[in-house]
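Got a structure for you, questions after.
Missing here is one protein chain; the remaining ones are kept as they sit in the complex.
So that you can tell them apart, the chains are marked A and B in the order they are listed, and the count of residues begins at 1 in each.
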Amino acid sequence: MTTGNPLGTLLPGAPPTSTRRLAWLNWKLAVGGSMVLAVVGLGLVGPLFWSTRLARPASSPPDLPPLWAHGGTAAHPLGTESLGRDILALLIVGGPASLRVGAIAAGVGLGVAMLLGFVAGYFGGWIDDVVRVLADAWVTIPALAVMVVLAATLSSITVGTEAFLLALFSWPMATRMLRSQMLSMRGRGYVKMARLSGLSNFSIMFREILPNMIPYVVASFVSAMAVAIMAATSLEALGLGPSQTPTLGLTIYYAIQGSALLRGMWWWWGLPLVLLVIIFSGLFIMSIGLDEVSNPRLKRYAQRARRRAPRRPARGTAGAGRSRTAVGSGVGTDQ
Amino acid sequence: MPEPPLLEIRDVTKRYAGGSAVALDHFSLVVPESPATITTIAGESGSGKTTLANAVLGFVSPTSGSILFRGRDISRLRRSARLDYRRNVQAIFQDPYAAYNPFYPVRHTLQQVIRRFGLASSRSEARELMNDALAMVGMRGEDVLDKHPHQLSGGQRQRIMFARAHLVRPRLIVADEPVSMIDASLRATIIDIMLRMRDEDGISFLYITHDLSTAYQVGNEIVILYAGRVAESGEVTTVLEQPKHPYVQLLIDSVPVPDPRRRWQEQISLPPDDGPYQAAPGCLYAARCPHRMDRCDEAAPALYEIGAAHRAACYLYEGGGPAPAADAPATTTIAHGG
Partner (left out) sequence: MKPAVLEVEALQVHYQTATEVAVAVNGVSFQVFAGETLGLVGESGCGKSTTAMAILNLVQAPGRIAGGSIRLNGQDLTTLSQRRLRQVRWREVALIPQGAMDSLNPVVRVDDQVAEVIQAHEGRLSRSAMSDRIAELLSLVGLPGRVARLYPHELSGGMKQRVCIAMAIALQPALLVADEPTSALDVVVQRVVGQTLLDVTSRLGVAMILIGHDIALQAQLVDRMAVMYAGSILEIGPVETMFDQPQHPYTQLLIASIPSITERRRRPAETPVREVQHRPSGCVFRLRCPHAFDRCREEVPVARETSPGHVVACHLHDDASQPAGGGSRA
């Protein structure tokens, strides 16, 4: 080795020069996201090719099986149900409707959770005590049972009311999660610097800390959405959901009412179920992907490069811990 | 009517754990308005130096005693006076990575103070201010402002922190171990920045460290803390060249000398455990002290004068100054000459 440097050129310990900060497009996020977007797309594009009026009762010949089964026709490729509604149309309307309910419920719940969780985590003291007791107590209320009772007492409910009911029970978990995130972030060095700069508390919470919590907030939103859709579908399947909108849950309700199982009309309850599975799987995979983004357990070299301290190394990104095992087992720390 | 000092720490005590652990015990210090000085607060972990920094910055409130900025108690400041305090008292911390918000490029930390303190009236003025501040620490704006903290080295990040402090032009900077996480060969640059800020901008420093060798290069005065109390104080050269307190002597002897032929001779022992110190009636160092006497366990010694502005809290030097009253707390007041 007398001339040139045949080996790699990047020096160890050198900070990475690329500006790629977060690998937002890790494949789980992409796959899960596509699944959910497909359902959204179904709702947007579907009406262009298929009449949504076929989702109304008595719009189609009843009890037709899907295209590929014996007796099916191309006019109703996914079949129809006993009240004369076309299944395909029901999916086109119902899928996005379920997503909408979930999104509104999650949005409202998260809004409340952010407000309460941030304030509790940042200020601590009695505010924290009050919020925590409230959230902890609320979690013990059997959500579904109460929702059933509430929904049953109301004569008819809209999508909005349903979403509000769902939000009522989703806020405690999100509040606790956001509170603990805020608690850990408020001790960070840059928060101290912001206080030294004379920034107000709310400024610090929302301009300094919140941007670093985006992955957690989004992950929270996605899982809240999945939970809300689950609860909504349960309510609807019991007949307690909004009666005007043909949500997937409502379709299943009618399928139960119409003894679809006994009558072998598997497409009536089965196809909505398939769409629900797509929605849930999509959201679930997205949340795993988000978990990886916000909590990178992968030991990327970029993190090593960032540790410049000759003393105890400085911490990397939020949540990136170093695994430690007892010295006695003979395994050293990662370096 | 004499002008109040820039900062007065008056008899501050901080207790934790329901009163049983004393982080700082009746500590007093005065930093005058002028001339600009670097006062080193030295001590090992558990000595109270971090508590002191946090108290001066208003992050923690004293259990008793007060901290006065230009004569006013900082815990009682109103909104605008609070901002004024922030404008005049800034800080540099030990970890140059944690001090940055990882979401934003590093210019955010400079813009933060420009915006909050109204240092510039236009974007171009702000840009100019930032470039000047960076030039002061030997960097160019166009090289670093748009980078994210993880793209820069520890030395660069710390220098940018100094640039940020320089932008604000505070009267006092609390520097809490600013070089301990920086490579040895790069420390001189940062120490030089501190000295220049004192000499050219008239900024005083409270330099908090456990590393006596950098203290030697930097400070005018030094206060050495042990278990929340002052062990010795005075001019840096005097205290480090002729330490009087047994703890300080041990400390200085334990700094490794870069000469393989002058190795540590004595085997020394450590106290059975360190940690939050219990408030004890006597001298807290007595258990380890080779010169221990009976009276060391009965009551804590006051700070006795040894020479000009050189004081040590040890009964060995009792004859040197006025005998204190039996219950007088250990205090230190460094009066700076004009």
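Rule of thumb we're sticking to: contacts are C-beta pairs under 8 Å (C-beta built on N, C-alpha and C of every residue); 3 or more make two chains touch, one makes a residue touch a chain.
This is a predicted model, so every value here is computed, not measured.
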Options B:17, B:255 or B:293, residue touching the unrepresented chain: B:255
Selected from B:145, B:240 or B:286 as touching the chain missing from the view: B:240
From B:5, B:32, B:62 or B:154, residue that would touch the chain that is not displayed: B:154
Residue among B:187, B:244 or B:311 touching the omitted chain: B:187
For subunit B, residues in touch with the removed chain: 44-45, 137-139, 152-156, 159, 183-189, 191-192, 195, 210-214, 216-217, 237, 240-241, 250-252, 254-261, 263-264, 267-270, 272-275
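Please note the rule applied: only the chains that are shown with their structure count from here on.
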Chain centre separation (subunit A, subunit B; CA means) in Å: 48
Residues of subunit A touching subunit B in the complex: 15-17, 19, 21, 188-190, 192-199, 208, 211-212, 302, 305-306, 308-311, 314-315, 317-318
Subunit A-touching residues of subunit B, taken from the complex the two chains share: 57, 59, 82-83, 86-87, 90-91, 93, 95-104, 109, 112-113, 116-117, 148, 150-155, 180-184
